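Please find one structure pasted underneath; my questions will follow.
Only one protein chain is missing; all other protein chains are in place.
Lettered A, B and C in written order, each chain numbered from 1.
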Amino acid sequence: MSQFDVTSIRAQFPILGQKVRGKDLVFLDSAASAQKPRAAIDAMVGAMETQYANIHRGLHWMSERTTEAYEAARDAAARLLNAGDRHEIVFVRNSTEGINLVAHSYGRSVLKPGQAVVISAMEHHSNIVPWQMLRDAHGTELRVAPITDAGELDMAAYEALFADGKVGLVAITHMSNVLGSYTPAERIVKIAHAHGAKVLLDGSQAVVHRKVDVRALDADFYVFTGHKLYGPTGIGVLYGKAALLEAMPPWMGGGDMISSVTYEKSTWARVPHKFEAGTPAILEGIGLEAAIRWVEAIGYDAIAAHEAELTEHALARMSAVDGLTIIGRAQDRGGVVSFTLDRAHAHDIATLLDRAGIAVRAGHHCAEPLMRRLGLESTARASFGIYTTAEEIDVLADTLTKVREFFK
Amino acid sequence: MSQFDVTSIRAQFPILGQKVRGKDLVFLDSAASAQKPRAAIDAMVGAMETQYANIHRGLHWMSERTTEAYEAARDAAARLLNAGDRHEIVFVRNSTEGINLVAHSYGRSVLKPGQAVVISAMEHHSNIVPWQMLRDAHGTELRVAPITDAGELDMAAYEALFADGKVGLVAITHMSNVLGSYTPAERIVKIAHAHGAKVLLDGSQAVVHRKVDVRALDADFYVFTGHKLYGPTGIGVLYGKAALLEAMPPWMGGGDMISSVTYEKSTWARVPHKFEAGTPAILEGIGLEAAIRWVEAIGYDAIAAHEAELTEHALARMSAVDGLTIIGRAQDRGGVVSFTLDRAHAHDIATLLDRAGIAVRAGHHCAEPLMRRLGLESTARASFGIYTTAEEIDVLADTLTKVREFFK
Amino acid sequence: MFEDVRDLYNATILERGRRPRHMRRLEAFDVTAKGDNPMCGDRVQVWVKFADDRSIAATGFDARGCEISKAAADLMVEAVAGKTAEDTKAMFAAFRTLAQTGACDDCAEALAPMQPLAAVHEYPSRVKCATLPWHALIAALDGQGASTSE
Partner (left out) sequence: MFEDVRDLYNATILERGRRPRHMRRLEAFDVTAKGDNPMCGDRVQVWVKFADDRSIAATGFDARGCEISKAAADLMVEAVAGKTAEDTKAMFAAFRTLAQTGACDDCAEALAPMQPLAAVHEYPSRVKCATLPWHALIAALDGQGASTSE
């Protein structure tokens, strides 16, 4: 854990000092949602205590200051993703809403019935169901790019899906929330573009762990969710190339997204406001801005190095637990480790770990089709954040040995 | 201000002690968004510092506690509105999203092309544009119930809109954000139901000022937005009668809203989860729960009495300002007062008031068609909250006299 | 370690979860239904054969899931043997209270077989594991094909 001082990092997360059932909290569920650093908490509290009003439409001091603070989040998200223009950042509630926005607006206007949407065999439900609903409502086809047994995208099979020229859009995860695998985003995009298809990348997991550059990737759309990036719930980001966003019709109507309204006809505000109807998640934008600045200050190099070390350690320690099987063996992987135990169901594992103060997730992880592909019903999953330590992984591995003994 | 001790109320709002441009903040923009009491701030901070994880799917202590805290917000909202069942409460980002949800899901499935949606001439854009978009996409008609010059719904004209039997849905505000007028919700519903139409009430303003009982009103849908009710941004509530919600198709797809997922076909979770795709606004739910409990503790009787007294005082003091015209003279009205000054444009008024520390709103208030009906471009608007004092209104009136002199 | 989970993972539950006695598909049955716990992916199917008087003559189940849901299903089969549909529903209502609170005022003697699950109320996210087979059973009795514990 050489890259940075994890102790001083942990000190910035008030919750990490908590006891659970009398034990020190060992929080290994960051892939579901990360804990919040003091910087993000303080930003939200500071707004509520000293500087708050509704934004964009206000001519008074509180409104002007709050507007600035909120719009700084757009700058921060643009910087984080290296977007070309801050107007390419649309705020949504979470990744799920970002994907639904694209499926509704782009999907129902630009994609034509008969065209196909390609997803992969390791998607989160949030990147499956919207395309299914699009298929059922609009007559597009849904194609699934297979994965290898190691849990990597099968690139030959992926490319073959374009052969008939019907693919209009690819929507693929940048990192699996179950297997920890990264996908080769740059190649995914290159191949899609070579066949005239656009690409949406689901960066819900990836953006937490490594530097994302949407321009280097040449991604057409990119989504992430604030609460996994050490920010508040209630806010997420959809990046879209300006030209695409501008050509898309609005999805929700209401205040703030209009240019003028008459009963006969309304005209729309410019991108991104066209897609941001109603009072936005103001406090959440302010919290996200602080979280992004905090992540940037630590730096993705340090984060990635820390997490790579942790993951290696985890794979070694956990593989050594009798009866434990690691699910997912991708070459390029991040700090999400799914596993099964021969003698215990994932839920029972999670309940017993919980009694030892260890928080892991168990179930299908919102990826039922992937579970089916793996021939499993469920897995347990330990996932790591900036604040995770090697000692916590040791506690996990030791406790798992005892869980197995318990179910002898 | 006999009903309660406004000083002790104010002490619970940290922001009210702030100075703006060296002057005491006089915040008269609560109808745009209210300030947050310590109780709501503390609830959110408490969650982030001591008890946070993603919800619904977690088997560990932090997740269980957070799920309980979040689901308590559903109970609170059900209690606040006197809903028959907590499952009739759907969490959305804000009122705008609640209305869009109904327009998309109910509008495109139950309403048939050729059927009409009735709105009123004093709607917020958020209750106009979604119905316009529905009209343009789905072939429904949009009808506008006129208002009287006093700013009240013209009930005879409203009833006449049902004559041809085409009206399927009424979507009307429960209180105007410009004129302060309440609408006679119970009669609106009775007339609509007598003609076989369902009713959505936009309670964004009303729920802040008086007790709402959706069962007494027999409303089919009711929406409100957390940030105006002293809660955080990023969360709002759609109430819908269980039978209606159950018959409606989901709108967004993703995690948490499914029962099972295969590529061929997915099945949906039960109401309300069917409408809550992805990680919800967890912290915001927790903040809203605290805000609702705080409002309940004060009680709507006290709130309504305080605000009635304030509004009477404001109408008297402001009417006495030379050249000032009050816009909207409804009998049944709440603490929102729009006005114009003969010598100054609303924006210039707002800027000058701001220099005196007074926050009011100016513009079309997201109600352009209403402005046109009133023959105006814009108004200035002072709006009151639980924490507003008669002295603040005196400061406003005195300063307005000086604003007028400035523009002599 | 884990001494404190023995209230839930007691000898009965561990044995029934591990080696359920009634986990089998009925060859001849009158009604059947599936149950889904969408939050975790647990799934159960229940088959019921009625006696001439419409009381439950035999119940079988198939389950994929955790020890708790399997043990709950296995104990349920014994609890409802010979009961009418009405009795069964009353038992479920009582069991739900037991599972959610750890006690129930009107816990009839008939519910005794389910008592080993009483501690599940201390594990809120596991309550649905315990009630899942009951949801499926009631759906079967009501002639519905599927149910969800969510």
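By definition in this document, a residue touches a chain if its C-beta (ideal position, glycine included) is under 8 Å from a C-beta of that chain, and two chains touch if they have at least 3 such contacts.
In this text the structure is predicted, and so the values were computed from the model without any measurement.
Seen in the complete assembly, the chain not on display touches A, B. When the omitted chain is restored, the residue from B:293, B:313, B:355 or B:373 that touches it is B:355. Annotation: of B:123, B:152, B:368 or B:392, B:368 touches the absent chain (contact as defined above).
Within the complete assembly, A:68 is the residue of A:68, A:301 or A:342 that touches the hidden chain. By the touch definition given at the top, chain A reaches the unshown chain through residues 56-59, 63-64, 67-68, 258-260, 269-270, 273. By the touch rule set out above, chain B reaches the unshown chain at residues 21, 344-348, 351-352, 355-356, 362-364, 368, 371, 377-378, 399, 402-403, 406-407.
Going forward, only the chains that are shown with their structure count from here on.
Seen from the Cα centre of chain C, the chain whose own Cα centre is farthest off is B.
Look at where the CA atoms of chain A average out and do the same for chain C: the two points lie 37 Å apart. Here the spacing of chain A and chain B, counted between their Cα centres, is 31 Å. Across the assembly, chain B contributes residues 57-59, 63, 258, 260 that each touch 2 or more other chains. Among all residues of chain C, those that touch two or more other chains are 39-40, 126.
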